[in-house]
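One structure is given below, encoded as structure tokens.
Our next item is subunit A:
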Amino acid sequence: DTSGKRIALSNNYAGNSWRQAMLQSFEDTGKQAVADGAVAAADAYTTSENQATEQAAQIQNMILQGYDAIVLNAASPTALNGAVKEACDAGVTVVSFDGIVTEPCAWRIAVDFAAMGKEEVDYLATRLPDGGNLLEIRGLAGVFVDDEISKGIHEGVAEHSQFEIVGSVHGDWAQDVAQKAVAGILPSLPDIVGVVTQGGDGYGAAQAFKAADRPTPLIVLGNRQDELQWWADQRDANGYETLSLSIAPGVASLAFWVAQQVLEGAEVPKDLTVPFLKITQDTLDASLATTPEGSVANVSYSLEDAKQVIADAK
Partner candidate 1 sequence: MKPVTKPWLWSWLAAAAAFALILALTSGRGAGELAYAALSFGAFAAIVGLGQMLVITLGPGNVDLSIPATMTLAATLALKAMGSEPGTALLGLAIALGVGAGAGLANYALIFLLRLPPIIATLAASLIYQSLAIWSNRGLRIKPPTGLADFATGRFLGLPNVAWVALALAILVWVILERSIWGRWLLASGQNLRAARLAGVPVELVRATTYVSVATFAGLAGYLLASFSGGAALNMGAEYLLMSIAVVVIGGSSIAGGNSNVPGVWGAALFMFLVVSMLNSYGAGAGARNVLTGAIIIAIVIAASTRRTRA
Partner candidate 2 sequence: MSDHESTPIVTLIDAARHFGPVRALDGVSLIVTPGDCIGLVGHNGAGKSTLVNLINGGLAPSSGDIAFPAADSARQAGVRSVFQELSLCPNLTVAENLRISHVALKGPNWRRPARAEIVQSLDTIFPGHGIDANAEVDTLSIAERQMVEIAIGFSPRGSTARLVILDEPTSSLDAGISEQLLVHVRRFCTEGGAVIFISHMLGEVFEVASRIVVLKDGKVVAERPTDEFTRQGLVDAMGHVAADNGEAAEIAGEFGPEIVRTEQGLSARRGEIVGLSGLAGHGQAEALAQLYLSRSSSWHPDRSPGAVFVAGDRQRDGVLPLWSILRNISISALQQCAKRGLVDRAAETRISDTWKRRIGIRTDDMTNPILSLSGGNQQKVLFARALASSAPVVIMDDPMRGVDVGTKQDVYAMIRTEAAKGGTFLWYSTETEEVCQCDRVFVFRNGEISAELTGSEITEENILQASFEMQEAS
């Protein structure tokens, strides 16, 4: 019985729509769970600057506040290990997701980012068998997720030798930065057949290609509503076809339920995986219909989903 247990969310960044949707997901799930008497409290905490130091302090404060479990989206896979270890030592359950931590005492709900990057290239290979030049848009330099996805992409390109990455820019996962970086490098690039992204930068890239009067290449998209809308518009106008790969912000609710399961005493393996959210030409309209305007495509997870994920991992 976990009705007396308290769970906290430790989040490290709130400055984009994905994170806002994530916070919303957690809040919705948490509120419902408290109302249903599943747990005693589910509080969300966030810091502003995507900094491991601030988040470490936040975790230490949660220990002091006596939470029974911490659901954690970490700024760094390793730099929080000190604080996480302290939490474990104090008897707090730590479940990390999306941005996971390597500290062995914590649970991890991982997304295989490298596989995601590789799948982008695999998809391009099916669509463009002749290959060609690719442009890579990366995220924020020095962050684990950026490195992982990029690794996967390069792995994919090594496998499909018909592709060559002729340019690589950092878009910092921000629309305007990506647009600017792409606009700056485009003039020096040969013809581009495809753009591999980390999600969320696709729309900016498309704008930059349009501004430069270049043909729109095949851009692998993320899950932002405006990207999907653009895709749908292009499809209706000229039959544009692509793929969207991303993580659903609802993974926060999955992590919440996993934490609840751990508290309940269920046997949960330390490493769980969650599939990434994939939208294809066929599912585009359905996804678009359920995505609020200006937000991101989402999936919410229930207790049953969590049990399923745990069972799958065993």
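Candidate entries met the following condition: all candidates are chains of the complex that A comes from, given by their letters.
Worth a mention:
Everything that follows uses one rule, which is that contacts are C-beta pairs under 8 Å (C-beta built on N, C-alpha and C of every residue); 3 or more make two chains touch, one makes a residue touch a chain; residues count from 1.
Keep in mind the model is a prediction, meaning the values are calculated, not measured.
Touching subunit A in this complex, out of the candidates 1 or 2, is candidate 1. Across the interface of their complex, candidate 1 is touched by residues 14-17, 19-21, 24, 48, 138, 141-142, 167-170, 172, 174-177, 179-181, 183-189, 203-204, 207-208, 211-213, 224-226, 292-295 of subunit A.
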